[in-house]
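Report on the structure given below.
In this view, the complex is presented without one of its protein chains, the others remaining in place.
Let's look at subunit A:
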Amino acid sequence: MQVHKYDVVIVGAGGAGMRAAIESGQRARTAVLTKLYPTRSHTGAAQGGMCAALANVEEDNWEWHTFDTIKGGDYLVDQDAAEVMAKEAIDAVLDLEKMGLPFNRTPEGRIDQRRFGGHTRDHGKAPVRRACYAADRTGHMILQTLYQNCVKHNVEFYNEYYVLDLLIVDEDAVREDGTPYKQKRVAGVVSYDLASGELHVFQAKSVVFASGGAGKVFKTTSNAHTLTGDGMGIAFRRGIPLEDMEFFQFHPTGLAGLGILLTEGARGEGAILRNSEGERFMERYAPTIKDLAPRDIVARAMANEVREGRGCGPNKDYVLLDLTHLEPAHIEAKLPDITEFARTYLGVEPFTDPVPVFPTAHYAMGGIPTNITTEVLQDNDTIVPGLYAAGEVACVSVHGSNRLGTNSLLDINVFGKRAGIAAAEYSKTADFVELPEDPEAMTRGILDGLLSGNGTERVAQIRKELQDTMDANMQVFRTKESLEQVLRDIASFEERYKHVTVQDKGKRFNLDLLEAVELGFLLDMAKVMTVGALHREESRGGHYREDFPDRDDEKFMKHSMAYLDNSVTAASSAESVAGIRLETKPVIFTRYEPMERKY
């Protein structure tokens, strides 16, 4: 067994992981583990911008940004976290500029800003120019800049080390009121070195999860192949709850059929969505800010246009993103990449022809619950000392039931930085937790089980069927029947998953094995999402139940918390499925009363 010892181990090397590493690496002995290379992380695919109330081009302030974030999340946002994010956004952008990020500039040489969905002046009066950007490559520039600064600070990376387990020890403890409970403590992680096929145990005082999302549970998605919910799945399997997993964002403008992202910044620069009649249909759904309404509203409107027969193309199954009225030079300067995507992948010339688009699965609002210091919660009130999470894998919760565009690049920078500082500071005062006996046991069991299986089921076939049912039944529109169908399907997939075969039996770069492991996480995450969606009998933000079309604050103004619980059998609960227990957690309010959400 190969054991490494670090003060801080960071799992994931995207924006949140590397932002954390820059802080932690200067304070404590830090290792960053990633199943890719850092520059392959999906932060690099983000396009449009990162909002901060710099007020460089028009009046703005962070309180308006806070309000927009809370309203955008349909009031399921923890308001203390939203305040932190909007306030620290300004320094987060300035930090990146000082690290070298090449933002677009105003004629005065300041960081330029543009409009984005749901970001408004004075509590919804009109769109505001708040998104700092670098053409339509803002995520690329953030990822590169953070990697460059990790190189500068000699951050230690373990590339292509796939973390498969979180080592947690349960200790007997007593609450202030005298009730006994199990306090979780983090001892480290287990990782699989893709190059050699060897397991490596990393003992650490602090562990930061920054491993990104789970978009590959869906077929049509803007997410990378590698975004398979590993971090969420690992934590869940070790008894950490997952918060608000039923809320998944569908980005309105994915390239039709492909799901490749076309930034909302296109609409920020003036592009318009049209149906088969050429109508600017968003005028009907959001009269004030139209095409710049938040993503859940636009995505639903698009799906509704298609459903009511006003879709475009031979099969009437998409709508059009129209940039043809914009100056080609303006498009070329502000949106060079997305226009190239349209040309390369669909053969459409955006200067002269509108681009076919349809909603694409984009972002998990839910994840591992944390407080504003990024400390992971093992229940509503109890933190796990030394365990942190930031970015898409986490739920702090700044996005509530629907994330505003640009707020994810902001989230990774603000809370990534907080996580790096907190993890390093904690490691200075803490001792190592003793590793459990045979720390690799669970991981070895999973890998050996998959390698020795001689069934006839293929990973790709099960994954495809999972993605098909999720697209058909768990997408923009949901009903009790559609969700129950998904759960029945998942139950059969889980049975078949026991009989999958991995053809590659080697140790070297066994990516066949890796895909089989990933499928296990995808099945777990799809199930947690769907159980949450079935339980939430209301419509809020990204979660829309056709059988419960209204928001129901009385019953559901609260976070959902899903726990792995093998004592739950299918028969013991009408709303849960075997192995998952659902509880709730109060939403934190500071100064904003819930109002009806109109744009």
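Of note:
Here, contacts are C-beta pairs under 8 Å (C-beta built on N, C-alpha and C of every residue); 3 or more make two chains touch, one makes a residue touch a chain; residues count from 1.
Simple rule for what comes next: contacts and distances are computed from a predicted model.
Note on the omitted subunit: UniProt lists it as "Fumarate reductase iron-sulfur subunit", one of the names in "NADH dehydrogenase subunit L", "Multiple sugar transport system permease protein", "Fumarate reductase iron-sulfur subunit" or "ABC transporter ATP-binding protein". Residue A:Phe341 is the one among A:Tyr161, A:Phe341 or A:Tyr599 that touches the chain missing from this view. Touch with the chain omitted from the figure is made, among A:Val174, A:Leu511, A:Ala570 or A:Met595, by A:Leu511.
Checked against the full complex, the candidates A:Val57, A:Ala224 or A:Ala430 give a single residue touching the omitted chain, namely A:Ala224.
Contact with the chain that does not appear here is found for just one residue of A:Asp80, A:Glu97, A:Glu425 or A:Glu537, A:Glu97. Although one chain is not displayed, subunit A still touches it through residues 36-37, 39-42, 44-45, 93-94, 97-100, 102-111, 134, 137, 140-141, 144, 148-149, 151-152, 195, 219, 224-226, 255-258, 260, 312-315, 317-318, 337, 341, 344-348, 353, 356, 458-461, 464, 502-504, 506-512.
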